[in-house]
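I have a structure here, written as C-alpha cells, and I will follow up with some questions on it.
Here the complex is missing one protein chain, while the rest keep their positions.
Showing chain A:
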Amino acid sequence: MLNPDAKLISDLYKLKMIPTRDGYGKGLLKAGEKDERVVVLCADLTESTRSHWFAEKFPERFIEVGVAEQNMALVASGMANYGKIPFISSYATFSPGRNNEQIRTNICINNVPVKIAGHHAGISVGPDGATHQALEDIALMRVQPKMVVIVPCDAIEAEKATVAAAFNGQPTYIRFGREKSPVCTTEESPFEIGKATCFWKPTEGKKPDVAIIGCGMLLYNALVAAEELSREGLESCVINSHTIKPIDEKMIIHAAKEAGAVVSVEEHQVNGGLGSAVAEVLSKNYSVPQEFVGVQDRFGESGNPDELVEAFGMGVSSIKEAVKKVILRKQ
C-alpha cells in the first residue's frame, strides 16, 4: 500500500503527466525570487531545459554562453567563487559529460556551489538516439568528492530539489528527464536532500519480501510493480532514493534488514549508478542478494520512450521479474 506519510496521489492510475524538466524551470523561478544571487547559465538549450522562464523573468541574471559547456562550467565556477549561486543548464551528455574535468577541478576541488542541471537524461529521451541519451552521468558525478547528486522522481519533486539545491551551499548535480512522466508526489510530500522516502509499504501486519530502491521517473514503474505484486501475494517496500550522494545509508540498511533482498531501479547504466551505491552500502553493512534494473552496459538507440524503457529491461514486467529472481536467491 502507498505509505500515507509520503503524501502521494492516491490513485496510481490517474496521474498528471509532466516532465521533470518543467519542475526545474519552476524551481529556478522560485529560487530566483527568493535570492538575487541565483543566476542561470545555458548552452544554447534554453527552452528545452526550461531555463527560458527564468530568462524571461530575470533577463539580467540569465547568461547565454552558446554551445560551450566547458566555458559554461568555468564562468559558473568564477561566479560562485565570487558569491553567486549559478545553475548551469544543458543536456547531461554534454554537462557533466563534455565538461567533466572543468567540473572536477574548478567546481569540486575548488568547492564552490555551482548547480549542474543535467537534462535529457535516460533512455526515455527517445527518438534522439544514443548520442543524446545520458546513461553515465550519475556515475560521473557520484565519484567526485564534495558533489551532491540528486535524481528527482517527478516534476513536483524536481521543483523542490532545484530550490533545495540552490541553498545547500555545495556543488550539486540534479538530473532531469525530457519526457512527460507521472506526477505521484504532492506539495505536501516530504523532501530533504540526503533523506530517502518510503513510498510503498507492505500490507498492515506483513513483512516485506523485497525492498525496491529506485530513483527518477522509473519510481512510478516500481510503484505499479509493487501494486501488482501485492495482488500476487508478494509484499514489498518501495524507497525513493532521490539523493544518490550522500546516500541515505540508514534507510537502505533498514530496508535490507526488513526485506532480506533488494532490487535497484534506475534509468542509467547499472555500472556506477544508484544500484552500485546501494550495493556499496549493503556490502559494508548488511549483505543481501540484489538485482539491478537499469541499462546493462550498452548504449541506447532511437525509439519511443515507452518502447525503449521496455526493450531495455526497465518496464514494470522487468522489475517484477527482478523481484521474483531476487526472492529465489534469498537464503
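Annotations
Convention: a contact is a pair of C-beta atoms (placed from the backbone, for glycine too) under 8 Å apart; a residue touches a chain by one contact, two chains touch by 3 or more; residues count from 1.
Definition applied: contacts and distances are computed from a predicted model.
For the omitted chain of this complex, the UniProt record lists the protein as "Transketolase", which is one of "Transketolase", "Iron(III) dicitrate transport ATP-binding protein fecE", "ABC transporter permease" or "Membrane protein". Although one chain is not drawn, the whole complex shows that of A:T20, A:T49 or A:Q70 it is A:Q70 that touches it.
Residue in contact with the omitted chain (choice from A:A31, A:L45 or A:M79): A:M79.
Checked against the hidden chain, the listed residues A:T49, A:S89 or A:Q102 yield one contact partner: A:Q102. Against the chain not shown here, chain A presents residues 39, 60-61, 63, 65-66, 68, 70-71, 73-84, 86, 101-102, 105-106, 109-111.
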